[in-house]
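Of the protein chains in this complex, one is absent; all others appear in place.
Should a chain be cited, it is by its letter among A and B, assigned in written order, with residues numbered from 1 in that chain.
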Amino acid sequence: MFLINELITLLVANLILSQALGISTIFIAAGSKKNLIGTACVITLFTTVGSAAAYAVDSMLPYDMKDLRLLLYTLVTGAMYVLLLTAAYLLCRGKYTDFRKYIHVSAFNCAVMGTLFTINERAVMDSSLFTLSEYVSAGFEAGIGFIIAALILTAAYRKLNLSKVPASFRGFPAMLVYLGIISMAVYSLK
Amino acid sequence: MTNRNKLLFGGILGDNIVLSGLMVISPVIICGDTLKNAEALIYAFSAITFLSVLISSFVPRKLPYTAKIIIYAVISALVYIPVRLAALEFYPDSIGRIGIYYPLLAVNSLIVFQTEARFFRMKKLDMIISLIFCIIGFDAVMLITGFLRELLAYGTINSKIADVNILTKGFAQPFGGFIFLGLMCGGYRFIRAVVSKDSSKTRSGEDVSDK
Partner (left out) sequence: MLKKARKERHIWLDIMITLLTLELMSYFYYGIRSVVLACVCIFTALVAEIVSLRFMKRKFTADDLNCTSDALILALMFPAIMNYKIAAIAVLFAIIAAKNVFGGRWNMIFSPAAAAYIFVLTSWNRELLQYTAPHVKTGVFETPAVLVNSASHTFDLTGTMDHTDFEILLGNFSGPSGAVSILLLAVAAVVLMFRGSISAGAFIGMISGTGFFAVVTPSVASRSDSLKYSLVTNMVLFAAIYIVSDVRIAPKRNYYAFFYGLFIGIISYVLVLTSAKENAVVIVSVLFTPIALGFKNLEKRIELAVKEEPAAAEDAPASGEEAAVDD
(Lines give C-alpha, C1' and ligand atoms only; values in the text may rest on other atoms or scores of the structure.)
Protein backbone atom coordinates (compact mmCIF):
# COMPACT_ATOMS: atom_id res chain seq x y z
CA MET A 1 0.00 0.00 0.00
CA PHE A 2 2.90 2.31 0.86
CA LEU A 3 4.49 1.54 -2.52
CA ILE A 4 1.26 2.36 -4.37
CA ASN A 5 0.92 5.65 -2.51
CA GLU A 6 4.53 6.53 -3.31
CA LEU A 7 3.93 5.75 -6.99
CA ILE A 8 0.86 7.96 -7.03
CA THR A 9 2.80 10.78 -5.33
CA LEU A 10 5.56 10.45 -7.92
CA LEU A 11 2.99 10.63 -10.69
CA VAL A 12 1.23 13.65 -9.22
CA ALA A 13 4.56 15.46 -8.75
CA ASN A 14 5.63 14.65 -12.30
CA LEU A 15 7.08 17.82 -13.81
CA ILE A 16 6.13 16.88 -17.35
CA LEU A 17 2.50 16.04 -16.69
CA SER A 18 1.92 18.83 -14.18
CA GLN A 19 4.19 21.59 -15.50
CA ALA A 20 4.78 20.63 -19.13
CA LEU A 21 8.55 20.86 -18.70
CA GLY A 22 10.58 19.16 -21.44
CA ILE A 23 7.66 18.29 -23.69
CA SER A 24 9.59 18.80 -26.94
CA THR A 25 12.42 16.61 -25.65
CA ILE A 26 10.03 13.84 -24.64
CA PHE A 27 8.55 13.79 -28.14
CA ILE A 28 12.02 13.13 -29.51
CA ALA A 29 12.78 10.56 -26.81
CA ALA A 30 9.59 8.56 -27.23
CA GLY A 31 10.32 7.93 -30.92
CA SER A 32 12.43 4.83 -30.30
CA LYS A 33 13.43 2.71 -27.34
CA LYS A 34 17.09 3.52 -27.90
CA ASN A 35 16.39 7.26 -27.90
CA LEU A 36 14.15 6.92 -24.87
CA ILE A 37 16.74 5.13 -22.75
CA GLY A 38 19.59 7.39 -23.89
CA THR A 39 17.77 10.68 -23.43
CA ALA A 40 16.10 9.65 -20.18
CA CYS A 41 19.41 8.57 -18.63
CA VAL A 42 21.22 11.75 -19.69
CA ILE A 43 18.34 13.99 -18.52
CA THR A 44 18.28 12.20 -15.15
CA LEU A 45 22.04 12.71 -14.87
CA PHE A 46 21.69 16.39 -15.74
CA THR A 47 18.83 17.00 -13.30
CA THR A 48 20.55 15.10 -10.47
CA VAL A 49 24.04 16.55 -10.81
CA GLY A 50 22.60 19.89 -11.88
CA SER A 51 20.49 20.14 -8.73
CA ALA A 52 23.59 19.58 -6.60
CA ALA A 53 25.31 22.38 -8.49
CA ALA A 54 22.17 24.51 -8.17
CA TYR A 55 22.34 24.01 -4.40
CA ALA A 56 25.88 25.38 -4.45
CA VAL A 57 24.75 28.37 -6.55
CA ASP A 58 21.73 29.06 -4.34
CA SER A 59 23.74 28.91 -1.12
CA MET A 60 26.34 31.34 -2.42
CA LEU A 61 24.09 33.76 -4.29
CA PRO A 62 22.83 36.69 -2.18
CA TYR A 63 19.05 37.26 -2.40
CA ASP A 64 19.34 40.74 -3.94
CA MET A 65 21.32 39.26 -6.85
CA LYS A 66 18.72 36.65 -7.75
CA ASP A 67 18.53 37.98 -11.32
CA LEU A 68 21.88 36.33 -11.88
CA ARG A 69 20.50 32.89 -11.06
CA LEU A 70 19.67 32.03 -14.66
CA LEU A 71 23.14 33.04 -15.81
CA LEU A 72 24.80 30.93 -13.11
CA TYR A 73 22.56 27.94 -13.79
CA THR A 74 23.38 28.29 -17.48
CA LEU A 75 27.11 28.33 -16.75
CA VAL A 76 26.77 25.30 -14.49
CA THR A 77 24.77 23.42 -17.14
CA GLY A 78 27.31 24.46 -19.77
CA ALA A 79 30.14 23.09 -17.63
CA MET A 80 28.25 19.81 -17.15
CA TYR A 81 27.62 19.66 -20.89
CA VAL A 82 31.33 19.91 -21.66
CA LEU A 83 32.31 17.49 -18.88
CA LEU A 84 29.81 14.89 -20.00
CA LEU A 85 30.88 15.15 -23.63
CA THR A 86 34.53 14.78 -22.57
CA ALA A 87 33.71 11.81 -20.34
CA ALA A 88 31.70 10.15 -23.11
CA TYR A 89 34.58 10.72 -25.54
CA LEU A 90 37.18 9.30 -23.19
CA LEU A 91 35.23 6.39 -21.73
CA CYS A 92 33.26 5.02 -24.67
CA ARG A 93 34.81 6.14 -27.91
CA GLY A 94 33.01 3.53 -29.95
CA LYS A 95 29.60 4.81 -28.99
CA TYR A 96 30.57 8.48 -28.68
CA THR A 97 28.56 9.51 -31.75
CA ASP A 98 25.40 7.97 -30.25
CA PHE A 99 25.98 9.45 -26.79
CA ARG A 100 26.78 12.90 -28.18
CA LYS A 101 23.31 13.11 -29.72
CA TYR A 102 21.59 12.55 -26.37
CA ILE A 103 23.85 14.97 -24.55
CA HIS A 104 23.18 17.71 -27.12
CA VAL A 105 19.41 17.21 -26.81
CA SER A 106 19.44 17.05 -23.02
CA ALA A 107 21.77 19.86 -21.98
CA PHE A 108 19.81 23.06 -22.55
CA ASN A 109 16.14 22.38 -22.35
CA CYS A 110 13.16 23.14 -20.17
CA ALA A 111 13.28 19.75 -18.45
CA VAL A 112 16.68 20.43 -16.88
CA MET A 113 16.44 24.20 -16.34
CA GLY A 114 12.81 23.94 -15.23
CA THR A 115 13.74 21.31 -12.67
CA LEU A 116 16.47 23.50 -11.21
CA PHE A 117 14.16 26.51 -10.97
CA THR A 118 11.31 24.43 -9.53
CA ILE A 119 13.58 22.99 -6.83
CA ASN A 120 14.81 26.48 -6.01
CA GLU A 121 11.24 27.81 -5.86
CA ARG A 122 10.19 25.03 -3.47
CA ALA A 123 13.22 25.67 -1.26
CA VAL A 124 12.40 29.40 -1.13
CA MET A 125 8.86 28.58 0.03
CA ASP A 126 9.90 25.88 2.52
CA SER A 127 13.34 26.37 4.06
CA SER A 128 13.47 22.75 5.30
CA LEU A 129 13.96 21.76 1.66
CA PHE A 130 17.09 23.88 1.38
CA THR A 131 19.58 21.05 1.89
CA LEU A 132 21.89 19.28 -0.53
CA SER A 133 20.14 15.94 -0.07
CA GLU A 134 16.71 17.46 -0.75
CA TYR A 135 18.00 19.18 -3.87
CA VAL A 136 19.65 16.02 -5.20
CA SER A 137 16.69 13.77 -4.42
CA ALA A 138 14.30 16.27 -6.04
CA GLY A 139 16.53 16.37 -9.11
CA PHE A 140 16.64 12.58 -9.27
CA GLU A 141 12.86 12.37 -8.83
CA ALA A 142 12.41 14.81 -11.70
CA GLY A 143 14.56 12.55 -13.88
CA ILE A 144 12.48 9.51 -12.89
CA GLY A 145 9.36 11.55 -13.64
CA PHE A 146 10.75 12.22 -17.11
CA ILE A 147 11.31 8.50 -17.62
CA ILE A 148 7.76 7.68 -16.48
CA ALA A 149 6.25 10.30 -18.79
CA ALA A 150 8.41 9.06 -21.67
CA LEU A 151 7.26 5.49 -21.02
CA ILE A 152 3.63 6.65 -20.97
CA LEU A 153 4.15 8.27 -24.36
CA THR A 154 6.15 5.38 -25.78
CA ALA A 155 3.30 2.95 -25.04
CA ALA A 156 1.00 4.92 -27.33
CA TYR A 157 3.60 6.23 -29.81
CA ARG A 158 2.85 3.67 -32.53
CA LYS A 159 -0.92 4.12 -32.23
CA LEU A 160 -0.64 7.91 -32.34
CA ASN A 161 1.31 7.74 -35.60
CA LEU A 162 -0.83 5.21 -37.46
CA SER A 163 -2.47 6.11 -40.76
CA LYS A 164 -5.83 5.54 -39.03
CA VAL A 165 -5.28 8.80 -37.11
CA PRO A 166 -6.59 11.79 -39.12
CA ALA A 167 -3.67 13.33 -41.03
CA SER A 168 -4.11 16.70 -39.29
CA PHE A 169 -3.78 15.13 -35.86
CA ARG A 170 -1.24 12.40 -36.60
CA GLY A 171 1.91 12.67 -34.52
CA PHE A 172 2.44 15.71 -32.28
CA PRO A 173 -1.16 16.98 -31.99
CA ALA A 174 -2.46 13.53 -31.04
CA MET A 175 0.46 13.17 -28.60
CA LEU A 176 -0.45 16.47 -26.95
CA VAL A 177 -4.10 15.46 -26.56
CA TYR A 178 -3.03 12.03 -25.27
CA LEU A 179 -0.67 13.55 -22.70
CA GLY A 180 -3.39 16.08 -21.84
CA ILE A 181 -5.89 13.36 -20.98
CA ILE A 182 -3.31 11.48 -18.89
CA SER A 183 -2.35 14.78 -17.22
CA MET A 184 -6.06 15.41 -16.54
CA ALA A 185 -6.35 12.04 -14.80
CA VAL A 186 -3.23 12.82 -12.75
CA TYR A 187 -4.64 16.25 -11.87
CA SER A 188 -7.90 14.72 -10.68
CA LEU A 189 -5.92 12.62 -8.18
CA LYS A 190 -4.83 15.78 -6.35
CA MET B 1 5.11 31.88 -52.66
CA THR B 2 8.75 31.28 -53.51
CA ASN B 3 10.97 29.18 -51.28
CA ARG B 4 12.80 32.29 -50.09
CA ASN B 5 9.54 34.01 -49.18
CA LYS B 6 8.36 30.87 -47.41
CA LEU B 7 11.55 30.84 -45.37
CA LEU B 8 11.23 34.52 -44.50
CA PHE B 9 7.52 34.89 -43.86
CA GLY B 10 6.56 31.29 -43.05
CA GLY B 11 7.03 31.88 -39.31
CA ILE B 12 3.41 32.96 -38.92
CA LEU B 13 1.44 30.40 -40.89
CA GLY B 14 3.54 28.05 -42.97
CA ASP B 15 6.01 27.02 -40.30
CA ASN B 16 4.77 28.37 -37.00
CA ILE B 17 7.29 27.65 -34.25
CA VAL B 18 4.64 26.58 -31.72
CA LEU B 19 2.05 24.82 -33.86
CA SER B 20 4.41 23.31 -36.36
CA GLY B 21 7.80 23.14 -34.66
CA LEU B 22 6.44 22.49 -31.15
CA MET B 23 9.02 24.87 -29.72
CA VAL B 24 8.44 26.98 -26.58
CA ILE B 25 5.25 25.10 -25.79
CA SER B 26 5.63 24.82 -22.00
CA PRO B 27 4.84 28.52 -21.36
CA VAL B 28 1.92 28.37 -23.80
CA ILE B 29 0.49 25.34 -22.00
CA ILE B 30 1.02 26.56 -18.46
CA CYS B 31 0.82 30.36 -18.62
CA GLY B 32 -1.37 30.88 -21.67
CA ASP B 33 -4.61 30.82 -19.70
CA THR B 34 -5.29 34.57 -19.65
CA LEU B 35 -4.69 37.50 -21.98
CA LYS B 36 -2.66 39.30 -19.30
CA ASN B 37 -0.26 36.38 -19.01
CA ALA B 38 -0.14 36.17 -22.78
CA GLU B 39 0.83 39.85 -23.05
CA ALA B 40 3.62 39.47 -20.49
CA LEU B 41 4.94 36.34 -22.18
CA ILE B 42 4.82 37.99 -25.59
CA TYR B 43 6.87 40.89 -24.29
CA ALA B 44 9.44 38.66 -22.61
CA PHE B 45 9.73 36.17 -25.47
CA SER B 46 9.94 38.83 -28.17
CA ALA B 47 12.57 40.89 -26.37
CA ILE B 48 14.74 38.00 -25.22
CA THR B 49 14.61 36.05 -28.46
CA PHE B 50 15.13 38.99 -30.80
CA LEU B 51 18.06 40.45 -28.88
CA SER B 52 19.68 37.10 -28.13
CA VAL B 53 19.57 35.82 -31.71
CA LEU B 54 20.77 39.18 -33.01
CA ILE B 55 23.73 39.28 -30.62
CA SER B 56 24.46 35.58 -31.12
CA SER B 57 24.77 36.11 -34.86
CA PHE B 58 28.12 37.82 -34.16
CA VAL B 59 29.58 34.68 -32.57
CA PRO B 60 32.28 33.28 -34.87
CA ARG B 61 30.92 30.34 -36.82
CA LYS B 62 34.20 28.48 -36.76
CA LEU B 63 33.86 27.66 -33.07
CA PRO B 64 32.92 24.06 -32.17
CA TYR B 65 29.19 23.35 -32.00
CA THR B 66 29.17 22.74 -28.23
CA ALA B 67 30.98 26.01 -27.53
CA LYS B 68 28.54 27.92 -29.72
CA ILE B 69 25.50 26.39 -27.99
CA ILE B 70 26.88 27.35 -24.57
CA ILE B 71 27.67 30.87 -25.76
CA TYR B 72 24.16 31.32 -27.19
CA ALA B 73 22.65 30.16 -23.88
CA VAL B 74 24.91 32.49 -21.90
CA ILE B 75 24.02 35.44 -24.18
CA SER B 76 20.31 34.84 -23.71
CA ALA B 77 20.81 34.48 -19.93
CA LEU B 78 22.54 37.87 -20.00
CA VAL B 79 19.81 39.44 -22.14
CA TYR B 80 17.23 38.06 -19.68
CA ILE B 81 18.55 40.34 -16.89
CA PRO B 82 17.69 43.76 -18.43
CA VAL B 83 14.47 42.35 -19.91
CA ARG B 84 13.38 41.20 -16.45
CA LEU B 85 14.35 44.52 -14.90
CA ALA B 86 12.32 46.35 -17.56
CA ALA B 87 9.41 44.00 -16.92
CA LEU B 88 9.51 44.99 -13.26
CA GLU B 89 8.87 48.55 -14.45
CA PHE B 90 6.23 47.90 -17.12
CA TYR B 91 4.59 44.58 -16.14
CA PRO B 92 5.21 44.33 -12.40
CA ASP B 93 2.53 41.67 -11.81
CA SER B 94 3.54 39.49 -14.69
CA ILE B 95 6.73 38.11 -13.19
CA GLY B 96 4.97 36.53 -10.25
CA ARG B 97 2.25 35.09 -12.46
CA ILE B 98 4.60 33.57 -14.98
CA GLY B 99 7.02 32.32 -12.34
CA ILE B 100 9.73 29.93 -13.50
CA TYR B 101 8.59 30.15 -17.12
CA TYR B 102 10.09 33.64 -17.36
CA PRO B 103 13.71 32.48 -17.15
CA LEU B 104 12.86 29.36 -19.14
CA LEU B 105 12.01 31.56 -22.11
CA ALA B 106 15.70 32.41 -22.25
CA VAL B 107 16.71 28.82 -22.93
CA ASN B 108 14.05 28.22 -25.56
CA SER B 109 15.06 26.04 -28.46
CA LEU B 110 14.55 28.85 -30.96
CA ILE B 111 17.56 30.61 -29.44
CA VAL B 112 19.69 27.65 -28.49
CA PHE B 113 19.23 25.29 -31.43
CA GLN B 114 17.34 26.99 -34.26
CA THR B 115 19.86 29.80 -34.47
CA GLU B 116 22.44 27.32 -35.65
CA ALA B 117 20.14 25.19 -37.78
CA ARG B 118 18.12 27.92 -39.42
CA PHE B 119 18.89 31.59 -38.86
CA PHE B 120 22.67 31.69 -39.20
CA ARG B 121 22.49 30.05 -42.59
CA MET B 122 20.75 33.18 -43.90
CA LYS B 123 21.98 36.64 -44.77
CA LYS B 124 21.70 39.11 -41.91
CA LEU B 125 18.68 40.99 -43.27
CA ASP B 126 16.87 37.79 -44.22
CA MET B 127 17.64 36.42 -40.79
CA ILE B 128 16.11 39.46 -39.06
CA ILE B 129 12.95 39.32 -41.20
CA SER B 130 12.57 35.57 -40.65
CA LEU B 131 13.18 35.98 -36.92
CA ILE B 132 10.59 38.75 -36.63
CA PHE B 133 8.00 36.61 -38.39
CA CYS B 134 8.83 33.63 -36.15
CA ILE B 135 8.31 35.85 -33.11
CA ILE B 136 5.03 37.20 -34.52
CA GLY B 137 3.96 33.60 -35.10
CA PHE B 138 4.57 32.80 -31.42
CA ASP B 139 2.83 36.00 -30.34
CA ALA B 140 -0.24 35.21 -32.44
CA VAL B 141 -0.56 31.71 -30.99
CA MET B 142 -0.06 33.06 -27.48
CA LEU B 143 -2.75 35.71 -27.96
CA ILE B 144 -5.27 33.30 -29.44
CA THR B 145 -4.58 30.74 -26.71
CA GLY B 146 -4.78 33.34 -23.93
CA PHE B 147 -7.99 34.83 -25.32
CA LEU B 148 -9.85 31.57 -25.85
CA ARG B 149 -8.72 29.83 -22.67
CA GLU B 150 -9.57 32.89 -20.56
CA LEU B 151 -12.99 33.10 -22.17
CA LEU B 152 -13.74 29.41 -21.73
CA ALA B 153 -12.22 28.96 -18.28
CA TYR B 154 -12.98 32.24 -16.51
CA GLY B 155 -15.67 33.78 -18.71
CA THR B 156 -13.68 37.00 -19.05
CA ILE B 157 -11.85 38.85 -21.79
CA ASN B 158 -8.76 40.62 -20.47
CA SER B 159 -10.28 40.45 -16.95
CA LYS B 160 -13.57 41.99 -18.10
CA ILE B 161 -16.62 39.78 -17.58
CA ALA B 162 -18.08 38.35 -20.77
CA ASP B 163 -21.42 36.62 -21.16
CA VAL B 164 -20.45 32.96 -20.94
CA ASN B 165 -22.99 30.61 -19.34
CA ILE B 166 -20.90 27.55 -18.68
CA LEU B 167 -17.33 27.93 -17.49
CA THR B 168 -14.96 25.07 -18.25
CA LYS B 169 -12.45 25.50 -15.43
CA GLY B 170 -10.29 22.72 -16.79
CA PHE B 171 -9.04 24.94 -19.61
CA ALA B 172 -7.17 27.05 -17.05
CA GLN B 173 -5.22 23.99 -15.88
CA PRO B 174 -2.10 22.52 -17.48
CA PHE B 175 -4.05 19.56 -18.89
CA GLY B 176 -6.45 22.03 -20.49
CA GLY B 177 -3.42 23.67 -22.07
CA PHE B 178 -2.20 20.34 -23.46
CA ILE B 179 -5.57 19.43 -24.92
CA PHE B 180 -6.27 22.93 -26.24
CA LEU B 181 -2.86 23.16 -27.90
CA GLY B 182 -3.23 19.67 -29.36
CA LEU B 183 -6.58 20.56 -30.89
CA MET B 184 -5.21 23.88 -32.08
CA CYS B 185 -2.24 22.14 -33.74
CA GLY B 186 -4.64 19.79 -35.51
CA GLY B 187 -6.83 22.69 -36.62
CA TYR B 188 -3.78 24.59 -37.85
CA ARG B 189 -2.59 21.64 -39.91
CA PHE B 190 -6.05 21.12 -41.32
CA ILE B 191 -6.27 24.77 -42.38
CA ARG B 192 -2.72 24.67 -43.75
CA ALA B 193 -3.57 21.61 -45.83
CA VAL B 194 -6.73 23.27 -47.16
CA VAL B 195 -4.93 26.55 -47.90
CA SER B 196 -2.08 24.90 -49.71
CA LYS B 197 -4.66 22.85 -51.66
CA ASP B 198 -2.90 19.75 -50.56
CA SER B 199 -6.09 17.95 -49.68
CA SER B 200 -5.28 14.99 -51.90
CA LYS B 201 -2.24 14.37 -49.72
CA THR B 202 -4.38 14.54 -46.60
CA ARG B 203 -6.99 12.20 -48.08
CA SER B 204 -4.49 9.58 -49.08
CA GLY B 205 -3.45 9.39 -45.45
CA GLU B 206 0.10 10.44 -46.10
CA ASP B 207 1.83 11.85 -43.06
CA VAL B 208 1.70 15.61 -42.82
CA SER B 209 3.60 15.78 -39.58
CA ASP B 210 6.26 18.37 -39.27
CA LYS B 211 9.17 16.06 -38.86
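Basically, a residue touches a chain if its C-beta (ideal position, glycine included) is under 8 Å from a C-beta of that chain, and two chains touch if they have at least 3 such contacts.
Predicted model, so just to flag it, every value in this text is computed and none were measured.
Of the candidate positions B:Y101, B:F119 or B:F175, contact with the hidden chain is made by B:F175. Across the entire complex, the residue among A:F46, A:F99, A:F117 or A:Y178 in touch with the chain not shown is A:Y178. Considering the complete assembly, chain A touches the hidden chain via residues 1, 4-5, 8, 11, 151-152, 155-156, 158-160, 162, 164-166, 169, 173-174, 177-178, 181-182, 184-189. Panel shows chain B; residues 165-171, 173, 175, 179, 182-183, 186, 190, 203 of it touch the chain omitted from the view.
By definition in this document, only the chains that are shown with their structure count from here on.
Spacing of chain A relative to chain B, judged by their CA centroids, is 21 angstrom. For chain B in complex with chain A, the residues that touch the partner chain are 22-23, 25-26, 29-30, 65-66, 69-70, 73-74, 77-78, 80-81, 84-85, 99-100, 103-104, 106-109, 112, 170, 173-179, 181-183, 185-187, 189-190, 193, 201-202, 205-211. The residues of chain A lying in touch with chain B in their complex are 17-24, 27, 67-71, 73-75, 77-78, 81-82, 85, 104, 107-110, 113-114, 117-118, 121, 161, 163, 166-181, 183-184, 186-187.
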